[in-house]
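Contents: one structure, followed by commentary.
Removed from the display is one protein chain of the complex; every other protein chain stays in position.
Order of writing sets the chain letters: A, B and C. Residues in each chain are counted from 1.
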Amino acid sequence: MEFGLTEEQRLLQQSLAGFLAAACPLDRVRAAADAGDTRPSDIWDGLRDLGIHGALIPEAYGGVGLSLLDAAIIAECLGAAAAPVPFTATAVMAPAALLAAGSEAQREAWLPRMAAGDAVVAVAVTEHVGAREGAGVEAVAGRLRGKAMFVLDGAAAQACIVADTAGALHLVLGEHVEATALPTIDRTRAVTALQFDDTPAEPLPGAAGQGEALQATIDAGRVALAADTLGAAQAMFDKAVEYAKERRQFNRVIGSFQAVKHLCAEMAAALEPCRALVWYAAHAQQAIPDEARAMACHAKAHLGEAGRFIARTATEVHGGMGFTDLLGLHYWFKRIGWNRQMLGAPELVRQEAAAAQGWVAAP
Amino acid sequence: MEFGLTEEQRLLQQSLAGFLAAACPLDRVRAAADAGDTRPSDIWDGLRDLGIHGALIPEAYGGVGLSLLDAAIIAECLGAAAAPVPFTATAVMAPAALLAAGSEAQREAWLPRMAAGDAVVAVAVTEHVGAREGAGVEAVAGRLRGKAMFVLDGAAAQACIVADTAGALHLVLGEHVEATALPTIDRTRAVTALQFDDTPAEPLPGAAGQGEALQATIDAGRVALAADTLGAAQAMFDKAVEYAKERRQFNRVIGSFQAVKHLCAEMAAALEPCRALVWYAAHAQQAIPDEARAMACHAKAHLGEAGRFIARTATEVHGGMGFTDLLGLHYWFKRIGWNRQMLGAPELVRQEAAAAQGWVAAP
Amino acid sequence: MLLSHSPEHEAFRAEVREFIEAHGHQAPPAFGRRGPPDERARQWQRLLIEHGYAARSIPKEYGGYGAEPDILKSHIIAEEFGNADILGGHDGDNRLVPTLLELGTEEQKRAYIAPTVRGDMLWCQGYSEPGSGSDLASLATKAHVDGDEFVINGQKIWTSGAHYADMMFCLVRTEPDAPKHQGISYLLFPMDTPGIEVRPLVTMTGEATFNEVFFTDVRVPTSQIVGKRGEGWFVANATLKHERGGLGDPNVAENRFRRIVAMMTNETLDGRPLMEHPAYRDRLLKLQGQMLAMKFNGMRVLSHAIKGEEAGLPRWIVKLNGCELNHQMDALAIDLLGELGTLYPAAGVAPDPTDANPHLRDAGAWQQRYMLDLGLIIGGGTAQIQKNMIGERALGLPKEPKAAQRQEGAA
Partner (left out) sequence: MLLSHSPEHEAFRAEVREFIEAHGHQAPPAFGRRGPPDERARQWQRLLIEHGYAARSIPKEYGGYGAEPDILKSHIIAEEFGNADILGGHDGDNRLVPTLLELGTEEQKRAYIAPTVRGDMLWCQGYSEPGSGSDLASLATKAHVDGDEFVINGQKIWTSGAHYADMMFCLVRTEPDAPKHQGISYLLFPMDTPGIEVRPLVTMTGEATFNEVFFTDVRVPTSQIVGKRGEGWFVANATLKHERGGLGDPNVAENRFRRIVAMMTNETLDGRPLMEHPAYRDRLLKLQGQMLAMKFNGMRVLSHAIKGEEAGLPRWIVKLNGCELNHQMDALAIDLLGELGTLYPAAGVAPDPTDANPHLRDAGAWQQRYMLDLGLIIGGGTAQIQKNMIGERALGLPKEPKAAQRQEGAA
């Protein structure tokens, strides 16, 4: 029994963190965000060299064949760096969907390209979590109609995996559908809206039935977002503790004031158990099927809440400086806020967790 | 426009607080609680001399004819002293019910005796707020069947006003029904269970229809309980601030530690606005019918939450001493805990507040 | 408890309502992302002064309406504009104008108050410095006298609106050897005085509402001082008692609450109004309880003010509770909107309520407010400082001993 990371996982973490520290410092995040560039090619290519794009893709398809826990470790690093790159959809959810429900031909067509960083595959499942403005996609005779909003990794994607209202999954080529950018608080990741108008689509054959493939896809994405929040919150917390040790007011380092010290302690107490929860939830997705759904929901909801608390409190510890763009703290603040809402805000996923445990009918 | 108490109200407050300080110090509360005496005759008689029992009863029936805001001021004083006397049911809810729905004969029979402190009238409406263990009372041909739990001021009552499942009100003589004591955390007030078995009862003629009389009765009780919590929480807060100024640790008065100081400030910030809310809610019951229901619910729910926070925090500021019986802090702690649950815990009354504002169907 | 008003005040309320009915459409939007006042805002302000709904008790000779101070009438104005969701007027600058009225020379009053209340002369406040956040009195910007001029050197920060303001009122250290509260002076000068450099400070909202202001040998006539040399700290604080409403104003919270109720009625999730979602509804109702408590607390404070009494604790807690409540409401609104709640206009884009994005709600104002309200929790005396003040001044708890002592409550 060993609850923790393996040596390989620690190495992955170190090498990725090292790469991001060099390739993606605050200035780079800021420049990309200002330019609206959510896939700067230097970072993207560097990640390819580290095998990040194909982390979850089996070696047979050109990937590295790692586990979802590894993907969570990657997401945590990306969150910690506020890295402006596609990941949740194209590197976690789309591979999960293709592996769970894609035909062999679909896998062969897409997985190697994705692993090589040559294709970004977006994922459109928001309406399955909760539909706004009456959006939703109907599948009729192999063609899609309707609207999908908040499509993850939606900018310049070569394809998109789309859930229809019945819970089946479809593969749509980027060239067949027009994506409208949806500018959000988080400038480091792209979401789009897709309008389908008798758009040709290819069903993922394994995704008929009770929607298990869709659900597993969403849950994998939730774990990735929870891990991203973990990394972003840890980064904000670290910055706050560091600031509390340096900044002086009333002739004292502010961290010596009990009020500030206790804010830091409360952040630590809120944040540290999140790490174990994210690890367990990631591990459960593949290793403990009975608990997978509830754990994905809990990781997403709990990190959403803890993340909000830490984002706010770390900003508070920084005083006025935290409110400015100077330290760039807000990139993490906004990333955490964005993660909270995507793939289900806390109240919604807690309700799903209750259903997954049989405590209430599915919502 | 004057949002506040009148000179008369301040005098009422002062004289009652003065009486209780002398007649009902901690030792007296402790002695009564240990003896299970929820109506010590010295305190009861002293309150009669101050006109407390008949506060809400019109002068025509031997009372003082004050407003519900006055009753709230009285409840606040009683809560502040943790006074072991019947009040919420016999002095607030029962008069409200009799005045709203009683026949002239019923009023004449009971109100003068209640005003004189010669009769205690209990109130059994808990099942209307939320029924547990399948309890509830059916009225058939002028007789009652079933069970009523958590009957307020239920010990040694000469009569009880009982709500049936249809929302009508009935007057039952104490001699016709057996009351079982229900020992709770709060030893300063009595609740009982009543078993009805074809028990003779007199309907309150004005209480048929949509249950407005019942609702007004419950809401008056809620305001009284909120006011009681206000007084009890203020007492705990005052004791905590006083203790923080006296107790020394690490060679300093503990109130000079930012951690303790901030706990006190947070209590002040939570408690002070409660006073205005209770005043307004009490005033609204008689003066602003449109807002009466929602305000009674909000006062009850908000004081329930703020009270719990203050009870806990004030105990915490006292450290280990707060946890003992020595300072008797727990009488107030338990009184606040009891008030929170009676006539609807916060989640339930917030739901009623939403319904009262037309935001959701009535629960 | 008397919640009704005198016939005079009821008549006044009717008058305000009539005005709003007739002219409300001319007002700039009351909610949404906002920048510096434009011509529409200035016209609206002039109209409000003319009718006595702005600069109401400022004397006519200084550009105000010249009415007798009547707190209740002021409150009725605020309430009616709030209820109607119409942007109200202002009194110029709620720190500067009362200061000039109380302590300015006749010349200063005549020169500055009228254009200020009309909105033709915009001011910025030069108080905070990089090294003195919570500890304002430790400010280091210096001014020495050279002939009949002060010569200012140093730096200010958090200077709201400095990039478009015409004038600054500024605290500078003129007596470097005096105890820190006694060496400060209060100066007024135009922002185009040579030697002033303004560098916009972009905030987390993506806008440059604040600035850093650098002074290099900025020369200001000695006549531009308000009060005496070395008394600037007291000049700046003399008028704090005038600040009413301000941070934590319950009217703001009530308005925001109404918007959320409307949102929960109108917005749907999976085709059902959000009001039908019980967990969100319970959050709404919890906040309503807090909001109502602060609203009635505000009425209690107002009653004291009408009688000229100090309200004490009910007033001390307004900023702490009000800012937190607003922030919590913003958070709920964002959660209610879910993914839609993350939408935000591209950085640097001028605020425009008619933003082209059809999915955007209130031009992204909820996200903006969520951040701005966090900024208010931090700024204007952080929540931590507020708690120190409540603990020490309102509750009488002792200050921290020795090294920890000094004036924590100063901001």
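The rule we apply is simple: a contact is a pair of C-beta atoms (placed from the backbone, for glycine too) under 8 Å apart; a residue touches a chain by one contact, two chains touch by 3 or more.
Treat the numbers as computed from the prediction; the structure is a model and nothing was measured.
Displayed chains that the missing chain touches over the full complex: A, B, C (touch as defined at the top). The chain not shown here is touched by just one of B:186, B:272 or B:291, and that residue is B:186. In the full complex, chain C touches the omitted chain through residues 278-279, 282, 400-404. Even with one chain removed from view, chain B keeps its contact list with that chain: residues 33-34, 36, 126, 130-134, 149-150, 182-187, 191, 193, 249-252, 257, 259-260, 308, 312, 315-316, 319-320, 322-326, 329-330, 333-334, 337-338, 340-342, 345-348, 350-351.
Residues touching the missing chain, restricted to chain A, are 1-6, 69, 241, 244-245, 252-253, 255-258, 260-262, 264-266, 268-269, 272-277, 279-280, 283, 287-288, 295, 298, 301-302, 305, 347, 350-351, 353-354, 359-360 (touch as defined at the top).
The definition used in the following text is that only the chains that are shown with their structure count from here on.
With each centre defined as the average position of its C-alpha atoms, the distance from chain B to chain C rounds to 41 Å.
Chain A and chain B have Cα centroids lying 51 Å from one another. Chain A has residues 257, 259 in contact with two or more other chains.
Shared contact sites, meaning residues of chain C that touch two or more other chains, fall at 384, 387-388.
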